[in-house]
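A quick write-up on the structure given underneath.
Note that one protein chain of the assembly has been removed; the remaining protein chains are unaltered in position.
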Amino acid sequence: MNPHLVLRVVAKLLIPLIVVFGLYVHFHGDYSPGGGFQAGVIVASAVILYSLIFGLDSAKRAVPTWFVKFLAAFGVLLYGGTGVATWLLGANYLDYDVLHPDLSHHTGQHIGIILVELGVLSTVFAVMMAIFYAFAGRAPDIPEGEW
Amino acid sequence: MVMVELLAERFNFIIVIILMMTGLYAVVATGNLVKRLVGLSLFQTSVFLLYITIGKVFGGQPPILPEYGGGHGESDYGAASTDHAAGAAEYAADTAHQSAEVLYSNPLPHVLILTAIVVGVATLSVGLALVVRIRETYGTIEDEAINKADYAVDSAGRGA
Partner (left out) sequence: MEFDWTQLLDYALMAMLLAVGIAIVRLRNLFAAVMLMGVYSLLSAAWFVSLDAVDVAFTEAAVGAGISTVLMLAAMLLTAREAEPVKAARHWAALVVVSVAGAALFYAVGDMPVYGDPNSPANSYVGMDYITSTPNEIAVPNVVTAVLASYRGFDTFGETVVIFAAGLGVMLLLGLRGLKKKEEQK
């Protein structure tokens, strides 16, 4: 029997829950403690847990290197792009009120905040994954007894 | 006696300063590069504690306002918002219904420190990547050994 059976089963149960929790923290950043930074780190820790249990190669198949590189730049672009979008709609840079015509409930602010926090989530997730891949890719092979 | 009372009121700051000095000692005294970065991270976390201690208000709550209805808040500021349409005034009026003032802790240090924490871990990772490369080049991470290796290469270069 595989000596890591308990870990594998528990990880398979937990990792989707961790990802969902990360997304919950992101979308509820307006109403409770949370936001893009915390959510990005939580989703990254789910993928790091997967990599620790199933191996770095499996993790690189699940979240490939090119995707990580793309997502890091995409997050910054999304944030900057939201500002450019408000520019094109006629207001100042990153003035979220113009994103939605309903000024009474400030829906534009909600949309703007979720978009920029999504950008932050993407960049933080991708950078944490890139750093982990960089360090783990160089790890020397340690036989089980030498810890 | 006055000085004792002065320090007793600011006791938290004193403890945080002692923690900062512990981290600073680790940075200056140790020769091992990884331990130095650990000491730097200790110093950094203690500085965050200092900032958040400044923003704490006695009798205050975390800076999360209650949602629509059953709210608290400073009454005069809530009633003064008249230039938006029904929705915002409704929300603000809801939060203005209680006449008692509720104190919140200062949110500004929280925002600054949130930023600083994530940037801190990013720069820590760059520092650790440099240490890994140093280890691969010199074979050691004690700074005195690295200096000796550099001087040896230097003087060998000048001699040759």
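Should a chain be cited, it is by its letter among A and B, assigned in written order, with residues numbered from 1 in that chain.
Going forward, contacts are C-beta pairs under 8 Å (C-beta built on N, C-alpha and C of every residue); 3 or more make two chains touch, one makes a residue touch a chain.
This structure is a prediction, so every number in the text was calculated from the model and none was measured.
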{"item": "Those residues of chain A which, in the complete complex, touch the missing chain", "value": "25, 29-35, 37-38, 41-42, 44-45, 48, 56, 65, 68-69, 72-73, 75-76, 79-80, 83, 94, 96, 105-106, 109-110, 112-113, 116-117, 119-120, 123-124, 126-128, 130-140, 142"}
{"item": "Where the unshown chain meets chain B, residue by residue", "value": "3, 6-7, 9-15, 17-26, 28-35, 37-39, 41-42, 45-46, 48-49, 52-67, 73-74, 77-78, 81, 84, 87-88, 91-92, 95, 103-111, 113-115, 117-119, 121-126, 128-133, 135, 140-142"}
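Criterion: only the chains that are shown with their structure count from here on.
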{"item": "Chain A contact footprint on chain B (complex, rising order)", "value": "62, 64, 67, 84-88, 114, 117-118, 122, 125, 128-129, 132"}
{"item": "Chain B partner contacts - residues on chain A that touch it in the complex", "value": "31-33, 35, 37, 41, 102-106, 124, 127, 131, 134-135, 138"}
